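Just one protein chain is left out here, and the rest sit where they should.
Each chain gets a letter, A and B, in the order it is written, and its residues are counted from 1.
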Amino acid sequence: MQAIGSPEFWIQQLINALGLGSQYALMAVGLAMVFAVMRLINFAHGTVMMASAYIGLLLLQRGVPFPAVALGAIAGAAALGVLLERIAYRPVRGAPDVALLLNSFAAAVLLENLAVLLFSPRSRPFPMPALLTRVLHPGGNLFLPSIHLWAFAGALLALGGLAFFVTRTRLGLAMRAAAENPVAAQLLGIEIGKVTLLAFAIGSAMAGLAVLFWTAHVGTINPSMGFEPVLKAFVACVIGGFGTIQGAVLGGYLLGALEILLQGFLPSGIVGYRDALVYGILILLLLVRPGGVLGYLEAERV
Amino acid sequence: MGDPAVLELRNLEAAYGAIRALHGLSLTVRTGEVVALLGPNGAGKTTTLRVISGLLRPVRGQVLYRGQEITGRHPAYIARMGIIQCPEGRQVFKNLTVRENLTLGGYRLRDPARERRNMERVLALFPMLKERLHQPAGLLSGGQQQMLAIARALMADPEVLLLDEPSLGLAPRVVDEVFEALAQLKANGLTMLIVEQNAEKALGLADRAYVLEAGRLVLAEDAARLRENPDLIRIYLGR
Partner (left out) sequence: MQLVSPTRWGWIWTLRALLVLALASAYLAVEREGNAYLKRLAILFLINLMLVTSLNLFTGFTGVFSLGHVGFMALGAYVSAILTLPVAQKAVNLPDLPAPLASLALPFLPALLLGGSAAAIVSLLIGVPTLRLSGHFVAVATLGFLIITHVVLINAEAFTRGTRTFSGVPPYTTLGWAALWAALNLYFAWRLKHSSLGLQLMAARDDPWGARGVGVDIARTRLIAFGVSAFFTGVAGGLWAHFLTAFSPNAFYFSKTFEIVVMMIVGGMGSVTGSALGTLLVMVSTEVLRNLESGLSIGSLTFGPLYGLSQIGLAVLLILLITFRRQGLLGDRELRLEAIAERLELWLEKWKAALEISRARKADPS
């Protein structure tokens, strides 16, 4: 372990934060996109991630080479996201927020227990190629897990592509318009159904990518693995500014940094409370600035 | 026989849950005409536009576009047919730039060349928008937003332009500017159906007018005659 405060310590923390933040950002973006077009907090986002991990494992067990496994997992995530939208969310479009929230809760429980039914609750190892799990040792006291660098690179590519799509393409523009004002968008000929579908597909695909890095970090998969990621994604969204892609990305990296900092600096007696502290900060943030760092939303006061 | 009807409503009945909003409304809009739909608050004028644009499914009755029935179709479908609405309250995309708003207007065209041409034409018509192309639409004034909404609708090459209360919330001078722009569009041959509470302005622009009250048609006349009609003047302009 490096001495706290040494340059090596800071480089270590930075790399960790970038890696973790990239995962959170990718997961959070999917959540934000769905909320933007549908006013729905998609709790099943996490179970979609879990399902894509299992799809990846199944492919791996059939001897499919890893790049194809990754693509398959991502595609599976996208397909599942679309299926979820069709079956669980489209029928209740326009219902009060609470109904959507509950439905997404139920969908998450349903998918998780389906996985338990099909695969058993035990954890299974997910072997990752050495390229991803290698730990770089540039010298001295520095040990950099390459997975963090892969995550960062992956996030840059994916999020960069998304940014381009959303700002430079007609469809991306239509999505932003539909998110802001669905009625006006429809009056211009934009089909909300198609846009929503696209949001789900892209958002889920991003999460599918994130879960690859997450799994590489953890090493195993199990049916409840999606629970923590969706909570983190949610917190990231709220921190950054709920409902916007920029908010999700910013929040993801801020959350990653916050967690790494707390992990590094909290005395060993309190470090177990790290997650409670993060949520406490979240609630405080909700009270003083519900729109998150970027401040888009105004919480109504009663 | 005059020009053929481009838009026709037959015996429309519409409701919001248990509340009847329209009772057997029939009206026509002919090619190249400007038709005003007048009436007090709650008369059903906005409801009529919502039904035409597919945002509300009528309980009974038909909406015909060039003789083809479009009743109850999805709003996006109706927009793609060329019936474009400028909804009440402008409804510009506040977080998007003026340019992006206009680009979205041309969404239904799917033709970059046409889109570019329309953009040039529209900016020539509304030069004040040209100066603010990269500003977020939310920063524009009420009048500018109204111009943007109209310009955005024009980007779509509408066959029929529906306008819902374009004068709402605007200062009199700004209202004049808006209606000047609309007059120019009329001169260029655009077919329009305008819903308005400001009867005077609307009648100054329109060829014909319908008057709604509590969901029922009470008057259908030439605009010129209506300006002198005592009934109308007593009910609306006098207040």
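Note that a contact is a pair of C-beta atoms (placed from the backbone, for glycine too) under 8 Å apart; a residue touches a chain by one contact, two chains touch by 3 or more.
Just so it is clear, the model here is predicted, and its values are computed rather than measured.
For the chain excluded from display, the touched partners among the shown chains of the whole complex are A. Touching the missing chain, out of A:64, A:82, A:110 or A:183, is residue A:110.
Within the entire complex, the positions of subunit A that touch the omitted partner chain are 88, 91-92, 95, 97-99, 101-103, 105-107, 109-110, 112-114, 116-117, 120-121, 227, 231, 234, 238, 272-273, 275-276, 279-280, 282-283, 286-287, 290, 299-302.
Methods note: only the chains that are shown with their structure count from here on.
Our note on geometry: subunit A versus subunit B, Cα centroid distance of 43 Å, whole angstroms. Here subunit A touches subunit B in the complex through residues 170, 173-174, 176-177, 180-181, 183-192, going by the rule given at the top.
The part of subunit B that touches subunit A in the complex is made up of residues 53, 55, 74-76, 79-80, 84-85, 87, 91-96, 100, 103-105, 107-108, 152, 156.
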